[in-house]
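Dropping the structure in here first, questions after.
Every protein chain of the complex appears in place save one, which is left out.
Entry: subunit A
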Amino acid sequence: MDADTKQCGASGLALFLGLVMILLVVAVAFAAAIGDYRIDVGTVFLAVTNGLGLTSADIPPIEQSVVWDLRLSRALVAALAGAGLAICGAILQALLRNALAEPFVLGVSAGASTGAVAVIVLGIGAGSLSLSMGAFAGAFAAFALVALLSNGATSGPNHTILAGVAASQLFNALTSYVVTTSGNAQQARDVMFWLLGSFGGVRWPDFQLLVIVVAIGLVICLLMARSLDAFTFGDEDAASLGVPVARIRLILFGVTALMTATIVSMVGTIGFVGLVVPHAARYIVGPLHLRLLPACAAVGAVFLVLADIASRVVAEQQTIPIGVVTALVGVPFFAIILYRARPQT
């Protein structure tokens, strides 16, 4: 159908998504095999089929447990987090008409860190409130503040971004204040580690929650993909194309905030995925959102699984914060795209 555009047609997109999904399966398999305790891929396969109840192969219980209980859930959460952050980035770049927009631009990450710090350092909730719930509450508080400052995001993209900047500054200041006045050295280190993102400690319940949130988010965004395209020339232009602008924007900001807050509350603020992956995907499949969003989800998933593998193998006996890896890998990759997509005039 798109014979004369630069991008390939529907079959080309299907081929691309198929290839990326194969890559994702391979990456997840490696993520489950690689680590301080190495397990060969054949055993990983059997451990997975055992876990699913398809086989009852005789493999050492320790290997079964490492693959199924620790590494597989971790890899799948990484994939979902990557997919979710990339989708959110693409949506916000379209709605805010800003190439620099990413999931944390509306203050969600700053709010989450304040919430997490309140739980870690101040002990708010006295043990009944987990770090995740604190982070989630903080993230939504920040989003609510941004919505308030920008009149429900109706005051134009720049106004909304400025409201996000203000909220980020406020919540970052609160975080720093709490850490410096109340925290000890160990707590400060915990907070910093959490802020840079980590998949350590995620388990199947996290996966179950995240798969629901990301799937619902993706479906809603796909249903609104056509409307998102109409924002290419701004809000008023979208309205003149028959898009109910206020409703679409409210729903999409809400969906991205929910997805981002859920992800951040589980694995911390993993930067750069939500910024880089949409640009990379747009470069491959073009700017139309019905194509872009699935591509973002697939590429984002692979990217974070690979980044997680890298974070575990680069330094022996240590795990580098995932945010460090995404930036170290992402920036050179981003530089290539920027260079190749530079204006020709």
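The working rule: a residue touches a chain if its C-beta (ideal position, glycine included) is under 8 Å from a C-beta of that chain, and two chains touch if they have at least 3 such contacts; residues count from 1.
We adopt the following convention: contacts and distances are computed from a predicted model.
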| item | value |
| --- | --- |
| Omitted chain (choose from "Amino acid/amide ABC transporter membrane protein 1, HAAT family", "Iron complex transport system ATP-binding protein", "SMC-Scp complex subunit ScpB" or "Cytochrome C550") - UniProt protein name | "Iron complex transport system ATP-binding protein" |
| Selected from A:Val41, A:Leu148 or A:Leu223 as touching the chain missing from the view | A:Leu223 |
| Among A:Val213, A:Leu288 or A:Ala301, the residue in touch with the chain that has been omitted | A:Leu288 |
| Per the touch definition above, residue among A:Ala14, A:Val41, A:Leu54 or A:Ala99 touching the missing chain | A:Ala99 |
| Positions on subunit A where the hidden chain makes contact | 1, 4-6, 97, 99, 222-227, 229-230, 232-234, 236-237, 239-244, 282, 286-288, 290, 341, 343-345 |
